[in-house]
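Just one protein chain is left out here, and the rest sit where they should.
This part shows chain A:
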Amino acid sequence: MSALIRAQNLSVSHPGADRPVISQIDMHIDPAEIVTVVGPNGSGKSTLVRALLGQVALSSGRVDRLSGLRIGYVPQRVHIERAMPMTVRRFLSLPQRVGDAQAAQVLERTGVPGLEKRQIVSLSGGQFQRVLLARALLNAPQLLVLDEPTQGLDQPGIVAFYKLIEEVRAETGAAVLMVSHDLLVVMRASDRVVCLNGHVCCQGTPQAVSAAPAYRALFGAESQGTLALYRHHHDHDHDHVEPGHDHDHVHGPGCTHDHSKG
């Protein structure tokens, strides 16, 4: 089966900026795999996602999406204006109206059944993230795109949310593209990691990436923790079967960025 999205030599520049935000990106997302983009603030993670979705103009390269690809999208930092009354049920019907049964089903699936009549602004951060995910599941997506989905959640909330993502993937067969900087958890929940800092520094399995010098240079001390956790995780989890992907990690061309800003 061919890739859902494939980017080749992708670059994006903001108008008036002297340097491209992201440059020469080659990456792809296969069906049913969880790909996570990690990178420091300002490394172009959100821009990459928008470029893959076709929401921003490319300055060079190309993005090919499977024709008719259904995407469920959870954007970063969704803020709902308090001045706007909005029940969970009504929110699920934006912009396409859905039936009560379907609404109840996706809320059940994301672990927040029966929230229909609650006001969105009265939800906790974790509940709201699950409602956003429920909404993204409504059109039976082939690809779920989640931009920093666990921002503002506490540690148990983050772990539970990634567990939910894996369940949804297993159940629906949807691929998942995530942006995150929760390195520790992401590394465990992903099939493949793309390490970004304006360009692709390295990509591959979490294990390969967390051992890559470029990744460790980018994340410094935090990456040590990931590696340790990753090894620990695998030492004690012998049942875990690697997905059938054969991704060796690949260094991006010219990892010459300045690490001094840390």
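Here, a contact is a pair of C-beta atoms (placed from the backbone, for glycine too) under 8 Å apart; a residue touches a chain by one contact, two chains touch by 3 or more; residues count from 1.
Basically, contacts and distances are computed from a predicted model.
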**Request:** Given the choices "Alpha-D-ribose 1-methylphosphonate 5-phosphate C-P-lyase PhnJ", "Glycine--tRNA ligase beta subunit", "ABC-2 family transporter protein" or "High-affinity zinc uptake system membrane protein ZnuB", state the protein name listed in UniProt for the chain not shown.
**Result:** "High-affinity zinc uptake system membrane protein ZnuB"
**Of A:S59, A:Q105 or A:Q119, the residue in touch with the unshown chain** = A:Q119
**Message:** Considering the complete complex, identify which of A:T87, A:Q151 or A:T172 is in touch with the unshown chain.
**Reply:** A:T87
**Prompt:** Looking at the whole complex, which of A:Q76, A:Q102 or A:Q155 touches the chain that is not displayed?
**Reply:** A:Q76
**Request:** Using the touch rule from the top, list residues of chain A that touch the missing partner.
**Result:** 53, 55, 71, 73, 75-76, 78-81, 83-87, 90-91, 94-97, 117, 119, 122, 145
